[in-house]
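Here the structure comes first, spelled out in structure tokens, and everything after it is commentary.
Apart from one protein chain that is not included, each protein chain of the complex appears where it belongs.
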Amino acid sequence: MELVNVFIKAAFIENLVLSYFLGMCSFLAVSKTLKTAFGLGLAVIFVLVVTMPINWLISTYLLDEGGVLGMDLTFLRFILFIAVIASMVQLVEMVIEKYSPSLYNSLGIFLPLITVNCAILGGSLFMVAREYTFAESIAFGAGGGFGWFLAIVALAAIREKIKYSNVPAPLRGLGMAFLLTGLMGMAFLSLLGIDPASF
Amino acid sequence: MAETTIEKKEPIFAFGKKERKLLTDPLNDNNPITVQVLGICSALAVTTLLFPSIIISIAVIFVCAFSNLFTSLLRKSIPKQVRMIVQLVIIATLVTVVELTLKALDYPTYKQLSVFIGLIITNCIVMGRLEAFAMANSPWKSFLDGVGNGVGYGVILIAVAFFREVFGKGTFLAGTPFEVKIIGPNSEYLINTMADGSWFSWYQNNNLMVLPAAAMFLIAIMIWIHRAWNPKLVDIS
Partner (left out) sequence: MRSNNYVIGFVVTMTVVVALVLSLMATGLKPIHDRNEAIFNKKAVLAAIESELGENVKADKLPDGEVLSIFDEKIVQTVIDIKGNPVSSEEVEARGYKGGLAEHVDMKKEKKKPAEDRIFPVFTYDNGGESIYIVSIRGNGLWDEIWGNVALKDDFATIVGASFDHQGETPGLGAEIKDNPAFKRQFQGKSIYDADGNYTSVVVRKGGARNTRYEVDGISGATVTADGVSDMLHTGIRYYQPYFKTLKKS
């Protein structure tokens, strides 16, 4: 039940992009069309679910004072996390290319972008700060990724429609995207009322 | 564009018109947030208060400037195959330096910023400037470009934080010795009642301002004003 709780919280209550602004760059840049947004969203879920447990293992068994090395190596956390993310993205890219060219064609171009997506590193850093367990870290990765996916797909769909509206010239594009994100964030706030005890 | 400047024989630390442009360009025509749309991630979440925003701006300026400098110094020896990783390691190292320093100097702020210091690593401006500028320009110019972009970013961040803190909490620079209560009921007020204590005690703190959505609205308004005033930036697509 704790896991469902973590998932719901990561996806709706503390949506990575809507309440922490993580992954905003690609969120705004790739949300012009629904199809690409869908692909990027899937890729983010995938990479989050893969990297979070690996970073959990590294952080618990390698960097922590109680780990196998018996030394406090937390100062290497940033470097190792980002290295894991970069290499996992590369690995995932190669695996997908080899075994599923069709998936690669739809996700391929977004994978390198994901390395510098704050949501991925942010997920790992939140996991350490909140002292999640191994299972919780996977639930958090899945929930966080799903929330991000939901947000970008929703924004892309709205942006596709708003193209035909008469928006004041200086607000066109970027300005409007910010306004929409803000409104979506407010809408998501209403989900705060979900009772965690009901899961 | 500045990115295409060709290297000539010039003094290492020149500070002429071109160099000044490197510093001022990111403040207006090429602002990292309102024009380049880079690096909005990572730091906006701390803009509910001014002081942490100033700290994180300083950190971004530092990381941006020095990662640009080091990348530029190494630009001829970095192997192409591992370029990304090398850049990320440089950035991550500098961010760790910032984290360790802040932890020693101001522990409460370090606690408050928690994960957001680490997230400077994936701040796209830093990475973006390394790719677009530092890999092709001399160290001194890259350093200036880094400072310029860091400042251009910090200005927006601090402006957002100013509005959010003043209208959301009624304070200015809360958490520092210079803390002032500007508007709204005194923070010592009893819950659900009003008592005066500052200049405009009738003002009720605007809770929208402390919500994340307010940062989005503020940036949208800034973009609006910026583009209305500088029409060549208007998005035509």
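The letters A and B name the chains in turn, as written, and every chain counts its residues from 1.
The rule is short, and it goes like this: contacts are C-beta pairs under 8 Å (C-beta built on N, C-alpha and C of every residue); 3 or more make two chains touch, one makes a residue touch a chain.
Worth saying up front: this structure is predicted, and the values here are computed from it rather than measured.
Residue A:Phe75 is the one among A:Phe38, A:Phe75 or A:Tyr104 that touches the chain not shown.
Residue in contact with the omitted chain (choice from B:Leu73, B:Val89 or B:Ile158): B:Val89.
The chain not shown here touches chain A at positions 9, 13-14, 66, 75-76, 79, 130-131, 192, 196.
Within the entire complex, the positions of chain B that touch the omitted partner chain are 48, 77-82, 85-86, 89, 93, 96-97, 100-101, 103-104, 107-108, 111, 168, 187-192, 205, 207, 210-211.
Note that only the chains that are shown with their structure count from here on.
Averaging C-alpha coordinates per chain places the centre of chain A 22 Å away from that of chain B. Interface residues of chain B, counted against chain A in their complex, comprise 34, 37-45, 84-85, 88-89, 92-93, 95-96, 99-100, 114-115, 118-119, 121-124, 127, 211-217, 219-220, 223-228, 231, 234-237. Chain contact summary for the complex, chain A toward chain B: residues 18-25, 28-29, 75-79, 81-83, 86, 115-122, 125-126, 128-129, 168-176, 178-179, 181-183, 185-186, 189.
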